[in-house]
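Take this structure, written in structure tokens, and hold onto it; I'll ask about it next.
Heads up, one of the protein chains got dropped from this complex, but the rest are sitting where they should.
The block that comes next holds chain A.
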Amino acid sequence: MAIVNPTTPELEDLAPEESWVSELNGSGPSRHVAQRNLHDLLVRSTRHQVWRLRHQLPGAGEGDLEDLAQQAADDALIAVLAKLDTFEGRSRFSTWVYKFGLLHAGVAVRRQAWRHREVALPDTLDSFDPGSSPEAIVQANDLSRAVRDLVASGLTPHQRRVTLALLVEPVPIDVLAERLGTNRNALYKTLHDARQRLRAGLIIAGYLDGSSTRSAS
């Protein structure tokens, strides 16, 4: 089946809200039906995400995209079933399920898009070429120089490589996580710590207002 715009209004939840968890935790034929319906819900969200991100896979045909959506739904189904006991009913069950499909489909698309691409791990901003477009370049020369210096001397080598790969290259966070053998959480924490260090350094140097929550650029 070819993937098409998957957001079709006629699709409704396949089971009453309250029966999803009990049927999935049950046994016998009703459990199998519930799992099949859960997979249908997940396919709805993975198709939606693959459709949204299809521009990242310009060489992929409709069959390739559908295969990606189905594989992501299979992976998401395992994740949902493993997390089923954490569903607290604070949102609709379908909304809770959708987010798993969106996560797995987004990761799948980005990894596919970067499958043959080299992931650069720059160690410095020195080689960064801002290009020749005047409107793309800030005039705060001193601030730029201070940031370059802080990136070079104020961050650990790991913070520097992760920060520059994520923000300057930019490499998608889950692609970088896969290449480095880590996870999205760990990379975001590294990036958070690096940003904190850069901001602290610029506050000390007088480039940022310590009471402000926004950058001075």
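Here are some notes:
One rule holds in what follows: a contact is a pair of C-beta atoms (placed from the backbone, for glycine too) under 8 Å apart; a residue touches a chain by one contact, two chains touch by 3 or more; residues count from 1.
The definition used in the following text is that contacts and distances are computed from a predicted model.
From the set "Acyl--CoA ligase", "3-oxoacyl-ACP synthase", "Cytochrome aa3 subunit 2" or "Zinc-finger domain-containing protein", the protein name that UniProt assigns to the chain left out of the figure is "Zinc-finger domain-containing protein".
Here one chain is not drawn; of A:H32, A:K99 or A:H158, the residue touching it is A:K99. The missing chain lies against chain A, touching residues 5-7, 9, 44-45, 48-49, 51-53, 90-92, 95-96, 98-99, 102-103, 106, 110, 125, 128, 130-131, 136-141, 143-145, 147-148, 151, 163, 167-168, 170, 172-174, 184-185, 188-189, 191-192, 195-196, 198-199, 202, 208, 213-217.
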